[in-house]
Structures are given as C-alpha cells and as structure tokens.
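Dumping the structure here so I can ask a few things about it.
With one protein chain held back, the other chains of the complex are shown just where they sit.
Order of writing sets the labels: A, B and C. Residues in every chain begin at 1.
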C-alpha cells in the first residue's frame, strides 16, 4: 500500500484504555458472529431438505440456544470483573483524564449489563414456553443500540483516528441493531437476514479488535499517526476489506456445513445420497418456474 | 461513582422553568407506560389461553380504553391550566429571557393540545364503531413526534447539560413515536411492540423527571455543573441504567399479572388449574416444533 | 401571544421572490390535501358498507382520478408560465443576487415538471389497464422527494427566519414523500395512511402560504424580524397549530361526507335507513369481539 509513511507517528500520544480490553471483546464478537452463521446455515439446510431434520431436532436447538445464553452471561461476567477491577483500582482524582476513564469504564459496564440481560432473556424464553420468542431478537437489537448509544456518548477524543475507529464500531453496532430489529419485525426466520446480522457482528468484532492494534501499538516504530486525517481514509479501506471478508468466511462456512451434513448422512443412510441428488434436481426445476 | 467532583458547580446558574413542571409530567409518563405494559400483558395472557378470556371481555377492554382517554384529557387540562397561569402572570417584557420563557410555555401548550386530541380520538374510536381503530396508534405516534419537534425547536440553551437532557427527552419521544408508527403500520396487536413502546414511554418519563432534579436542585451543595461536558457522559450512563430498569420493571409486572390471573382463576374454577398445567405442557411441545 | 415585540423589524430586508408565488401554490396544496381526504373518506365509507357502493362505482372513481390528473397538469402549466415569464423578463446580469433568483426559478420549474409527470402517469394508469396502479403512489412520493431535494439545494439565505420557513416546507415535503412511499410499499388502500398524507399535504400548503405572509409583508409596521432566532421558535408553535388544525379539518370533513352520503341515500331509498341502523349495530357488536 506504500502508505506506511502516513502511518508512522513520531511520538505516540497516550490514549486511555489498553489493547486487551478491545481485542478480547472483538474476538468474542467475531466468534459470536461465526456461531450465529453456523447455526443459521444448519437450520436452513435442515429446513430445506426434510430428510436432514433428524440431525437438528427442536430439543437440540432449544438446548443450543440456552447454552448460548449461558455462554454470553459467563463471558459478560468475566469482562465485567475486569472492568470493576479497573474501576476500584484507579483512585478517584480531580485529574480530568482520570475522570473520563472512569466514565468510559462505567459506560462499558452498562453495555455488559444489557448484554447479560440478552443472555437471561434467551434462557427464559427457551425454558418458559408462554413467553414470546421474538423478545430475544428485540433484546438483541436493543443491546446493540445501547452499545451504539454509549459509544456515541463516550467522552470525546481530540485525536481524529481515535475518534474515527470508535465511530466505525458505533456504525456497525447501529447496523447490527437495525438488522436485528428488522428481523424482529419480520417475525419469521429468514436465513439471509440472519447471515447479514452475523456478518455485521463479525465486522464489528474486527473493528473492535483493530482498535486494540491501532491505538495501543506494541511496536512503536510502526505506530499509526493518530492525528493524520488520511489514516481515516485508509481505515475505511480496511473496513471494506473486512466486510468483503465476512462474506467469504460465511461462504466457506456454508460449504463446510453442507459437507459435514452430507458426510453425516452418508454414514447413517448411505443409500439416501442418490435419492438426495434426484430431490435436488426436482427442486431445481421447480425453482426455475 | 466518585464523580461527585465533576458534578458540583460552584455557582448554579438560573435556568428558566421549575422542578415540578418537569417531575410531574415525568411521573405521568412513567405511570402511562406502566399502565400500557399491564394492559398489554393482560391481553397477551388472555389471548394465549382461551380459558382466561372471561376475565377480559371486549366490553371491559373498550371501557378501559375510554377511561384511559378521559384520564389523559383530565391530566392534560390540569397541566394546561398550570401553563396558562404561568403565561398570564408573567408580564410581557422586552427582556429576551422572558420572551424565551413565554415561547417555551406556548410550545408546551401545543404538546398538551395534541395529547388531548389523542384522548379525544381514543374515546371517539371506541364509541363510534365505524371509525378505524388504527387511528389511535397513528395519533399516538403523532403526539410523540409533535413533542419531539417542539422540544427540538425550544429556544436554545447555552449550557451543555441543559441542552443534553432535553436532547435525551427528544430522543426518547422520537423513538416512542417511531415505535407507535411501526405498530400502526403492522396493523395488528403485537405484544412485544407494545411492551417496547411502554418501556420507551417510561424511559422518557424518567428522563423528564430527571431534568427536574438536575436543572433545579433543592440542595445547591450537590448541584450538577451545567457547563461540564463530562456530565453529559455521566447522564448517558444513567440513561442506560433507566432503560435496563424499564425492562426489569416490565418483567416484574409480567410475573405479577400472571400470578394475579392464576389466583383469580383459582378462586373461580379451582379445578381448572390442573387442566391449565396440562395445556401448558401441550403448548410447550407444539412450540418446540 | 404578546410576542409582537419580537416580530417587528425596524427595516425589512429585501428578499427575492414575491408573496403570490408562495401563497398560490400553498393554497393549491391545501386544496389538493382536502380533495384527497374527501376522496379517501368517500371510498372508506362506501367500502365499509356495501349498500353505498352504488354511489361510487369504479367508473366514477376512475374518471375522478383522470380529472385529478388533468387538473394537476393545468395548474402546473399555469404556474410554469408564470415562472418562465419571470425567467425571460429578468435580464441576465453579473449581479450575484440576480443569478440566485434565476437558479431558484429554474429549480421551481423542475419541481413543476415532476408534478406534471405525476398528472401524466395518473392519466396513463387509469386509461391503460396493463400499467401497474402502484406507479402513481411511487410517482407521488418522488415528486415530493424531488421538491424537498430542490428546496434543500436552494441558494442559501443568510436570514435565519427565511432559512427556517423553507426548512419547514422541506420537512413537510419529505414527510409527505415518505408517507406516499410507505403507501406504495403497503400496496393496498389504507384509509388512515391516505388521511395522513392528506394532512401532511395540507400542512405543507399552510407552511408555503405562510412564507408569503412572513417574507413579503404588506404591512411593514408588523413585519417579522427575519434575523431574530426566537421567531423560529414562534414559527414552530404555528407549525404545531397548523398540524393540529389539519386533523380537525379532516374530522369535520368526515362528518360532512357521512351526512352527505346518508342524505343522498335517504332520497334514493328512504326505507333503507332503518336497515342501515340495524347493520351498524351489528357491525358494532362484531367489531367489539
């Protein structure tokens, strides 16, 4: 890219926060997006071809959702412990920068609380049958919206690149929230909407992890110049690359899941494979109508 | 939170308006949101299980809606009387701040007038059967939109916290209006949308009541510094807490209403309870399909 | 309102354009909104009660739509003639203000051209049956959007009130366009959406006519001070009043149309009235279910 000249800052300014606090949540979001895409693809393939439905029974799916809820709660509790450790250890001080750090920490705590509520509602909706299942998608969109709102209200940074990378995360959180809200309104499973949400969640994770590398570089020699406005344009290119990558990842995932299901089926009913191919051709001609 | 240092302002500036004019409408909105959530939960439970439908007959619901309309009109008339008392007693003056106060008062009057129109339309739609019922939801969204529009056009305050708290109210009014408009477009009762609207209305009430405590503090010692931009970030945390709280409140409300209905039923048909449990299990297995 | 002090400007600045060029299009839009609301109410009542359908046959409606299209084209042609008269008579000049006037005139011409296209499409869709009828609603929303876009791109005025009144018109055009677009997406006649569009069109007409009175006052004594920012807040109150008024007007219109239909029916079939009352009661009890 030959843009390295633009990225090297002679003296790297002090930015509050640390690399791990951005990279780990980023990886969590990428994993979540990947898991959601796998779940959606599995459900889609099994719904499309009735023969596979023995692989994914309602009981299996219900248990998977409850496990997902528990996983979210556990991850959130670990992250919150980290935040509280930070909050307690940093002494209150009249210094303005310190105060801003504390505010940011509390804003993160609220984001985690709302995410934990998503986990709780997920568990409740799949154990108590009288609750409406659409509550989960609404809560999901809410947790993304609350995140976007609180990142928007972060104490403002004066460095243009710092401000820009947070805007990207806010933007992806907003888009993921909107996607989840539209899913809630559609009120029926739509595999493409679910994959869109997965891709936006992965994108958000990538942006969040990227913050860790840009704002808190290990190698000060190749650190980004946080005050160069051209670096925001370079980051927008990265953003486009990440987004295109999420589609490639989901595509590869689709192929892998399809292979896995066919392999599983061939072990159980080897004779079904031929039937399957006929079925697909039939579908093909129907689809073309 | 240890942020008390940031909140204490050495000299509290004069802000137009009074605490009661914000706290009382705030409490009204919280009550309205709570009542809406109760109504929606009642309808949802009774619709889900036909056995309960004798509790909520169409006549009962229709009367409840008319009473709600009357209650809204009465509250609005009381509030408008207060506004007019203020308008008449404040002498017209060339002083710029006085003029701004008068403008704000008239803007509030219009908000109340449109809210009263909601009450009138509610009564009309439930007494004249030929009117379309969806008119109520449209009028509801309109009254929130008009509120957001007029708060947006309030004479601008120079104090950053004053401006921010009004922005929060505007934001929640806009969201509640959008939610009501989507409900109107969906054109069928959706319990989760109704609960979302309830939660946003309660949130708006909380923000409005909060203005009363922040801008017109009783205890000048712990008054907020209205010019400190960090206080807006602290308020965004409170906003997140309020929003999470509305969900907890609605959850508790759901449990209470469920218990109430079961208790009522046990008094009327004690033998039905066993039947009910079987019914629930049946629902469960159907839902899991 | 006692705000007259705020409105009197000692020396009224020269604003390009004239009062008639704003008041006449404003009245046209109010008339259009009124006609649309009448048409919608008529269709709604006749659809609700099959007995009335002899009053509004498809042929009658189709002819009414074609007449509406012709009326729109005629009005637009008259308005465009006025614009071209202005364009031709004003000599090209290097004076900047003159140029801005010419630009505004041409922007108005494009708005009129797109409005004329709406008329043409209306006529085509109701004479050629193979064209999709939803094209009309799309074109309607387009003509409002193009209007909003071109008003947004008017050469900027430095006077705060001049800029604000144009923003109000832009805002209402945008809302009316959005409403028409949602109607197009819903793809079925929804009386409340149609009335909403009518009310927003009337509101836009009122705002447009208001510009004529505010920017080009006849009585210079009571002219508005175009540089006083408080006047924009006062105008927002007027905006709220106009909006509430459109609802009252539509309500009165509903009552008048209902009476007219019943009177018409009583002349044709006097004996039907009793039947009608029974029918209404029946509807009532069904609706309450």
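FYI, contacts are C-beta pairs under 8 Å (C-beta built on N, C-alpha and C of every residue); 3 or more make two chains touch, one makes a residue touch a chain.
Computed from a predicted structure; not experimentally measured.
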{"item": "Displayed chains contacting the withheld chain", "value": "A, C"}
{"item": "Candidates C:75, C:123 or C:150 - the one touching the absent chain", "value": "C:150"}
{"item": "Contact residue for the chain not shown (choose from C:31, C:134 or C:163)", "value": "C:134"}
{"item": "Sites on subunit A contacted by the missing partner chain, in the whole complex", "value": "1-3, 5-6, 44-45, 48, 182, 186, 190-192, 196, 229-230, 232-234, 236-237, 239-241, 243-244, 247, 280, 283-284, 287-289"}
{"item": "Positions on subunit C contacted by the hidden chain, ascending", "value": "58-59, 62, 92, 94, 96, 99-100, 102-103, 106-107, 110-111, 113-114, 117, 129-130, 132, 134-135, 138-139, 142, 146, 149-150, 153-156, 184-185, 187"}
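Note that in this section only the chains that are shown with their structure count from here on.
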{"item": "Size of the rotation, in steps of 5 degrees, that lays the CA trace of subunit A over subunit B", "value": "90"}
{"item": "Homomeric contact subunit B-subunit C: same or different residue positions, threshold half", "value": "different"}
{"item": "Identifier of the chain whose CA centre is least distant from the whole-structure CA centre", "value": "B"}
{"item": "Subunit A and subunit C: spacing of chain centres that average the CA atoms, whole Å", "value": "45"}
